[in-house]
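Heads up, the thing below is written out as structure tokens.
Excluded from the complex is one protein chain; the other protein chains are retained at their positions.
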Amino acid sequence: MTTVAVKPATMAEALRRAMRDAMAEDPSVHVLGEDVGTLGGVFRITDGLAAEFGDDRCTDTPLAEAGILGTAVGMAMYGLRPVVEMQFDAFAYPSFEQLISHVAKMRNRTRGAMPLPITVRVPYGGGIGGVEHHSDSSEAYYMATPGLHVVTPATVDDAYGLLRAAIASDDPVIFLEPKRLYWSKAQWSPDEPAEVDPIGRAVVRRRGSSATLITYGPSVPVCLEAAEAARAEGWDLEVVDLRSLVPFDDETVAASVRRTGRAVVVHESTGFGGPGGEIAARVTERCFHYLEAPVLRVAGFDIPYPPPMLERHHLPGVDRVLDAVARLQWETES
Amino acid sequence: MTTVAVKPATMAEALRRAMRDAMAEDPSVHVLGEDVGTLGGVFRITDGLAAEFGDDRCTDTPLAEAGILGTAVGMAMYGLRPVVEMQFDAFAYPSFEQLISHVAKMRNRTRGAMPLPITVRVPYGGGIGGVEHHSDSSEAYYMATPGLHVVTPATVDDAYGLLRAAIASDDPVIFLEPKRLYWSKAQWSPDEPAEVDPIGRAVVRRRGSSATLITYGPSVPVCLEAAEAARAEGWDLEVVDLRSLVPFDDETVAASVRRTGRAVVVHESTGFGGPGGEIAARVTERCFHYLEAPVLRVAGFDIPYPPPMLERHHLPGVDRVLDAVARLQWETES
Amino acid sequence: MKKSSTSVQELPGAAGHLPHPPPAWRPRTDPAPLLPDPEPYRVLGTDAAAGADPALLLRLYAELVRGRRYNTQATALTKQGRLAVYPSSTGQEACQIAAALVLREQDWLFPSYRDTLAAVARGLDPVQALTLLRGDWHTGYDPHEHRIAPLSTPLATQLPHAVGLAHAARLKGDDVVALALVGDGGTSEGDFHEALNFAAVWRVPVVFLVQNNGFAISVPLSKQSAAPSLAHKAVGYGMPGRLVDGNDVVAVHTVLGEALARAGRGEGPTLVEALTYRIDAHTNADDATRYRAGDEVEIWRAHDPVRLLEHELTARGVLDEDGIGKAAEAAEAMAARLRDRMNAEPVLDPMDLFAHVYAHQTAQLREQAAQLRAELEASADEGSEESSDEGSGEGRAEGSGETR
Partner (left out) sequence: MKKSSTSVQELPGAAGHLPHPPPAWRPRTDPAPLLPDPEPYRVLGTDAAAGADPALLLRLYAELVRGRRYNTQATALTKQGRLAVYPSSTGQEACQIAAALVLREQDWLFPSYRDTLAAVARGLDPVQALTLLRGDWHTGYDPHEHRIAPLSTPLATQLPHAVGLAHAARLKGDDVVALALVGDGGTSEGDFHEALNFAAVWRVPVVFLVQNNGFAISVPLSKQSAAPSLAHKAVGYGMPGRLVDGNDVVAVHTVLGEALARAGRGEGPTLVEALTYRIDAHTNADDATRYRAGDEVEIWRAHDPVRLLEHELTARGVLDEDGIGKAAEAAEAMAARLRDRMNAEPVLDPMDLFAHVYAHQTAQLREQAAQLRAELEASADEGSEESSDEGSGEGRAEGSGETR
């Protein structure tokens, strides 16, 4: 289905619309979290849902993240499809026992008798000038927890499509929303939204032949910009937007790297123990003999997220991506 | 210093002794946790400490892991050196907000004014027939959290040395204790214990020339056994025991892989998003042109930890290690 | 949705700051009705016993006797290596049986690891109830079948689940109440707090039963809480707290029944604390002599839940030696059946490891399943599969498997 571009819409609007449409179609979809009702969420992603569907469908909870997620587990046990909003990345941490020991495991524990179709929306990443504990990239924790799906959109279209797919999924999905892309805009028609993408498919955002940038979420625009800038250096870079960290689309990624022979993984999360290690390792396992150089990583430093005035030094930007591309041992090329 | 082998001691005894000696030397060392006092811990690792040092030095806490770690933070703020026991891996999860948002960050947040010399002892891994939530390998979570040190012993000597080093460290240390090695024995003299090893040094447990097995904790004995078995196949395997996951000893690991040209990372934690990805990626970054084959990984499956009767199918054993070694593209060798 | 303008009390005049108390957030409900009585509620041995329905008492008695026998049988199975571990509810049978029998068909039970007896008394096949503890799978049953949530090992985590389920049922217009069990130790966890608060704020039809058996493994109540009673915690959430003699099955049944009825009427949750005692060690692997004096156990044995009811029934002439014998026989038959069935080797399929991680197996899991399948086939060819002892059980020793 092609989208009819009616007017520029923001990612925030697409997310809101995805929840609205899901709630309208399926009465078992319930939204809950801190300030999601009357206020419409601190990022306004749930704006209007309580007005349209009532407090019982979009509910302001007491301030307790383990309680929110634990309550959602119980709701899902009874057949509802809860969509939980965590207010910020770091404020999901109190819910980790519920997440790891129950949400991720319940289907398995009960041999499929008790699936938990819960979507946990987590605004993540930095670049918005937030004070400490408001800019964490927590995807490594979720990736290391079998039983969860982990997805993250980089475009307005995907924000809608992936969130619809997450809510429709019979498994728990961690839905990571790149905060600094909330207000990014695209031509997008809320009246004829893109088809719901299946979870687990990466997409090539830009075709190229010299090397592959493997990235996701907030770093996708950075990589696209880097790819443009790289043309001046004579590099034609391919950009793969993973969209789904779990399940991982080995096929798309490996196909690209086999074609280009070189790869850089780019993300904002800290490097050590971050997603890039897994990605680089599995790409290398699958493409070893196609590689002209080791898969390199451009990531946030291995430090606690910096204060607002210093965050630009931490965030992987175009220059660092190009530096890494330059280190892909071009001299060895025939 | 050479150790005088007096009698075979278990890892459990060495750990107990490390705490005892630290408490005797430094009155600021306090042990706290569930059942650590009167009972001496469910694994008896703190046995006798309350008797020797009193309830105030080895304290039974109320049953609340966030409270335990949060209280330890406050104690450390006032100059004590708390040693926290988490009863099992999965029961550390309730404390993750305290761990990620405070323990790991406090030194950084305060520009060094408020270091937190806390040791968090976490019995981890499976192989002991434990029911669900009692056999998790949670090291990926800790590794992805800058500000923590993460260490894990595989020998009786290291159990003592590393725990002493952890308690002496001015930074928070996650001390992962391989449950199934608690009762492993070695000639070890509690009266002349090995020198305290600095955190951050890997050790070559077995010299070899064909390939390097990179491993830690509960998988070290498995790799040593595999290396013995591999001799029959004509492979002379080197085994590196990382001991410290953070900081990571790139030097020792890369030196070994450069020498052997092939490597397999072996751990019990799930593969996807587990420590092996980071290890394989950084080894590849450093040794790319020395590698005859991609660095392979042998890990637990990407599933919730299995029930006791099925865990042997999940745990990486000698056969799986040898299978991986066999896949190291020996045919390409000159 | 509505803007807040709730409890603010209009002031007489805008200028008059002075003689007025602060305009809002004053006590909204009277705490008095929320406070538990200082003495635990009892029926047996009091005048109230006379009013109890003899048929119910006999049923409770039969179940108590079976329950006690179930506990001793399960403990015996650990000695024979047929269970990995068993956390006995010996001494707590009154709580277990009352909790199971007081629930209606459509209600839900949220048990912890110690509450397999309650699940069995509610109708669950004991072999399925013991699956977790035998070790062939985690949850051995479909929770929907008897409306019994999976046995919860992470303490207090089941409480928000109960709240969420009962909340969902009410939103759907269903007449369903959830009963959630937790131990004295579990009340210290943050999840206990958060669950009770959600329940009270949303007036969820849920009842929380704390089985205060005096210990959390080795830690006595005095190191767990300084509260007047655990039931007093109810006040802080704005729900009523009830204190009951947890060894008096009729009293527990009555108090829970009232709380469940209240919940069903839409009047919100109740916290019930049952005073009882863990007669056995924490589990078969635990050594309780390390932390408690034997006379304490003896004192509580004198308040045994089975004997308490038996005394009442025989004193009233409702039960005689013959009836006692019949109950014991029925319990013995149940135990024999259980023993036989648990002695049968469970049929295990290692491929189950990959079957229920997700609704649709991922490509990665398909690969891993294929790997294991190949390994199993290879070792079957060698005929060595069944005798393989790699991994499991290795390293078992003192302390291991002690808790659950």
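Order of writing sets the chain letters: A, B and C. Residues in each chain are counted from 1.
We adopt the following convention: contacts are C-beta pairs under 8 Å (C-beta built on N, C-alpha and C of every residue); 3 or more make two chains touch, one makes a residue touch a chain.
What you are looking at is a predicted structure, and each value in this text was computed from that prediction instead of being measured.
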item	value
Displayed partners of the chain not shown (whole complex)	A, B, C
Contacting the left-out chain in the complete assembly, out of C:Glu189, C:Asp286 or C:Asp352	C:Glu189
Per the touch definition above, residue among A:Glu132, A:Asp236 or A:Glu292 touching the missing chain	A:Glu132
Sole contact to the chain not displayed, among A:Phe43, A:Tyr160 or A:Trp188	A:Phe43
Per the touch definition above, residue among C:Arg69, C:Lys223 or C:His282 touching the missing chain	C:Lys223
Residues from chain A at the interface with the omitted partner, ascending	12, 34-35, 37-44, 60-67, 87-88, 90-91, 93-94, 127-134, 179-184, 272, 301-304, 306-315, 317-320
Sites on chain B contacted by the missing partner chain, in the whole complex	30, 37-38, 50-51, 54-56, 61-62, 64, 66-67, 69-80, 82, 94, 97-98, 101-102, 105-115, 146-147, 149, 169-171, 200, 246-248, 250-251
Hidden partner chain, residues of chain C it touches	3-11, 14-31, 34-35, 38-40, 42, 44-45, 188-194, 197, 200-201, 203, 212, 214-215, 220-229, 232-239, 243, 245-248, 268, 275-277, 290-293, 295-296, 298-300, 302-304, 307-308, 311-312
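FYI, only the chains that are shown with their structure count from here on.
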item	value
Identity of the chain that, by mean CA position, is farthest from chain B	C
CA centroid of chain A to CA centroid of chain C, Å	39
Centroid distance [mean C-alpha coordinates] between chain B and chain A, Å	31
Centroid spacing, where centroids are CA-atom means, of chain B and chain C in whole angstrom	35
Set of chain B residues in contact with two or more other chains	66, 90, 93-94, 132-133, 272, 302-304
Residue numbers of chain C (touch at least two other chains)	137-138, 154, 190-191, 352, 357, 362, 364
